[in-house]
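Heads up, one of the protein chains got dropped from this complex, but the rest are sitting where they should.
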Amino acid sequence: MTVNRKAVPWIILGAAAVVAILAWKPTVLIYGVQRAGLYASVAIPMALVLGIVHIVNLAHGEIMMVSAYLTYNIARSIGLDPWLALLPVALVMGIMGYFIFQLTIRHTLKAPELNQLILTFGIAITMTQAISLIFTPQTRKLPLSYVSMSATIGETSFGVYDFVYVAIALLMGFGIKWFLSNTRMGKAAVAVGQNPRGAAIVGIDVMKTYVFIFTVSVILVGMTGSVFMTRQSIFPYVGSPYTMKSFSLVAMAGIGSISGIIYSSLLLGIAEAAINGIRGASGWSGIVFFLIIIIVIAVRAYKGRKL
Amino acid sequence: MARIETKSLTKQFGGLVAVKNVSFSLSSGEILGIIGPNGAGKTTFINLISGIYYPTSGSVFLDGRDISTMPAHERARRGIARTYQLIHPMESLDVLENVMIGFIFAAGKSLPEARKSAESLCAEIGLSQLHRSVSQLTMLETKKMEIAHALANGPTILFLDEVMAGLNSDETKAMIGLVQRLAKERNLAVGVVEHVMGVIRELTHRVIVLEAGELIAEGPYEEVSKNPRVIEAYLGGAA
Partner (left out) sequence: MKKPANYIFPLALIFAGGLLPVFLGAYPQAVARSVFTFMALAISWDMLLRSGQISFGIAGFFGLGSYTAIILSVRAGVAPVVAMLSAAAFAALVAFLLGFLVLRLRSTYFSITTLALGEIFKVIIHNWSSFTGGPEGLVLPQVVFGGKSSSLYWLSYAILLFAVGASVLFEKSKMHFSLTAIRNNEIAARTSGINIFANLLIAFTASSLIQGLVGGVHVMSYGFAMPDTAFDANYTLLPLAMALLGGIHSTWGPIIGALLLGVISEYLKLMIPYGHLLVYGLIIILVILFMPRGIYGLIKKERSKRNG
């Protein structure tokens, strides 16, 4: 990895912040990194679709929510551990993703962006409402003992289970990067993302690529949903904030940058955890996210960079 | 007297220099051809003059006043108008309404006034059935509407970006006559980007040649067309 000279002050600043947080409350750093893992593992599949299919999927978080409900019900009905349910869930989500694309999104690809935005918004609402209708708005949670594993370093003890998100995010990030640069299909997808017409001219089936990438992204965020289910209480609206947060992270990272998402997630995850760490301020942590995002987007817009 | 002038005008996009150090001037009543191979920076040059882009360095002057950072809509109000190579008319508005826009916003007329002015301009240019949707227009009508759309600003300076492209030879002839008539009657300073050299020869008083963003030749068409550097630029582009 090459280090950009412009990045040096930022790296120093970041390092200083890390040291300061460690001195103040080490758990903030730990929980921040865990949070960042969750954000990144939800946002990366969205970035994949945005980078290649050029669709902002406003149902992204809701797809995760549907997958979480699916996992929950498999776990409840046949007693399968969510981690084992991951594979059948992935299969079902893949089929769902395929049909969502073929039945709806495909038909708006040539329409103005407004149509795609509103269409996926409609899909999001349909999902939350359908789940409300079937399962009621009541929150649900599985009693899993392993999620409360904790570790103690020195005098601080903290939950370690959430590090699985970090592992998932890294696995997903590196996996996608590897796929895009080393496989035939992946290279074709990159070509489609950069220039669909050109890709079509050299014989790449653009629509097939779109279907494939969209389906993969639904499977990935679906799998994140299964894991999400093991830890969090779920309810029909649980996915909605993740749509917005994912989009914000993708916007902050710059379209197509997967490593950018990891850095952005770290910044926001730790910032949120820091606010949560201040006594009596935890209610404000939601605002940090949006403020930083708005500042970043606005600064970009003012610099005249094409968004 | 020079109405519009540029001095060392330069526009850079990241590493790409689209327009480099171009100085030119254009006077009232004059029709100037802007030629050059594809990607020479002709459209970018017009974008800089009309205010779509601001220059990286160098300046644009209108009647001696530096307007380099003046927003496009203010330049339109001060008499600069242009057409677009890729025409995207306002598809939600009909033909008349498309032409009204410049009268309303650049010329500052009220809606009824703008409607009247647009009707008479369309009649002058030869556009009829003004309540059609713009998608029903023929190529020639689309081009005429594009010109009417620009003239509605009430410009004294007009840039035409490939208005002849896609027209057959009769239509091209008619269009040349139209542009010449309009330029004369309104004493316009006109800049014309065109690929067909016959059009340039017939229409323009003077040409400038851009290659890779730089101005490489200037003068009457007959003279410039014999310039070895110009010939090489075109052949080099074709080879």
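Letters are used for the chains, namely A and B, taken in the order the chains are written, and counting of residues starts over at 1 for each.
Throughout what follows, a residue touches a chain if its C-beta (ideal position, glycine included) is under 8 Å from a C-beta of that chain, and two chains touch if they have at least 3 such contacts.
Keep in mind that this is a model prediction, so the values were computed, not measured.
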### Task
Touching the absent chain in the whole complex: find that residue among B:63, B:97 or B:218.
B:97
### Task
Consider the whole complex, including the chain that is not shown, and state which of B:71, B:166, B:198 or B:220 touches that chain.
B:71
### Message
Can you say which of A:111, A:149, A:171 or A:278 touches the chain missing from this structure?
### Response
A:111
### Message
On chain A, where is the contact patch with the chain that was removed from view?
### Response
56, 104, 107-108, 111, 113-115, 117-119, 121-134, 136-137, 236, 240, 244, 247-248, 251, 283-284, 286-287, 290-291, 293-294, 297-298, 301-302, 307
### Task
With the missing chain put back, which residues of chain B would touch it? List them for me.
50-52, 71-73, 75-77, 80-82, 84, 88-93, 97, 100-102, 104-108, 111, 149-150, 152-153
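Here is the rule we go by: only the chains that are shown with their structure count from here on.
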### Whole-Å gap separating chain A and chain B, where each centre is the average of the chain's CA atoms
47
